[in-house]
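Sharing a structure here in structure tokens format.
Of the protein chains in this complex, all but one are displayed in their positions.
After this line comes chain A, so read on.
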Amino acid sequence: MIRFAFDPAWTETISAPFMVNAFAAGVCIALAAGVMGYFTIARHSTFAAHALAHIGLPGATGAVLLGLPVSAGLGAFALGGALVIGALGKRASQREIATGTVLAFATGMGLFFARLSSQASAQMQSILFGSIITITDGQIRGFMVFDAVLLAVLAVVYRPLLFSSLDEQVARAKGVPVGAMNLVFMAMMAGVITIAVPAVGTLLIFALVITPAATANIVTASPFAAMATATLICLASIWGGLVLAAMFPVPPSFVIVTISTLFWAVAKAIEALRR
């Protein structure tokens, strides 16, 4: 029988060094996911974003096979996939059948690589479902560098990216380099996925990158407020997940995804009642 016993020593658990790392990682991931989630929804590229995580899977298991860091393989494959989808244009990211087919193939290839070595096989579950409590100091430094780069790039391209995301035809006529914006967006998306996968894994990433942004879109009416709100929802989900996972014997990824989904469901219900 499964026992969901409350652990009274949870305060000690959350002050352990690995948990402190997990909380810090949560901040970095929430910021990146919250900001990029808005653009992903505005560009109708949510499925492409989801697919990128799966395209990263063979990179992740392949990296383990070669003795490289998981993030390096995941990042390289996600970036490669992102640039191909980006080069095909914004319309291509809406081509659900092509994207879905590549997604399935990539997932299969990820499984194949994992089976080639026992070590990769052992890592498979944490790649698929995340393992936020095993994040290292080095990874956190990497996350912080990525966040800094992401915010710096966004500071430069914010308005043209927003314009081309919301109103591509007019933006193109007005001289916004729409193709370049698409590549920038996809490359940043690959980065966000690379840092978010350690938290919830490739399978659950939608709930961390897209769902909080969708919730924020319901409760706020400006792009900037939506990004800030999505970041806070993301952070609340990750931190809440960590605390609850310390109190009860449940996987953090499960609680993170559950909290994120609950926020969305409540916002949707309130929105429906107001109509």
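For this structure, a couple of remarks:
In this text, a residue touches a chain if its C-beta (ideal position, glycine included) is under 8 Å from a C-beta of that chain, and two chains touch if they have at least 3 such contacts; residues count from 1.
Following the convention adopted for this analysis, contacts and distances are computed from a predicted model.
One chain of this complex is left out of the view, and of "ABC transporter ATP-binding protein", "Cytochrome c oxidase subunit 1", "NADH-quinone oxidoreductase subunit N" or "Na+/H+ antiporter subunit C", the protein name its UniProt record gives is "ABC transporter ATP-binding protein". Among the residues A:34, A:142 or A:160, only A:160 touches the chain that is left out of the figure. Between the chain not shown and the residues A:104, A:122 or A:170, the one that touches is A:170. Per the touch definition above, the residue from A:217, A:231 or A:253 contacting the chain not shown is A:217. Residues of chain A in touch with the missing chain: 41-42, 155-160, 162-163, 165-167, 169-176, 216-218, 220-223, 226.
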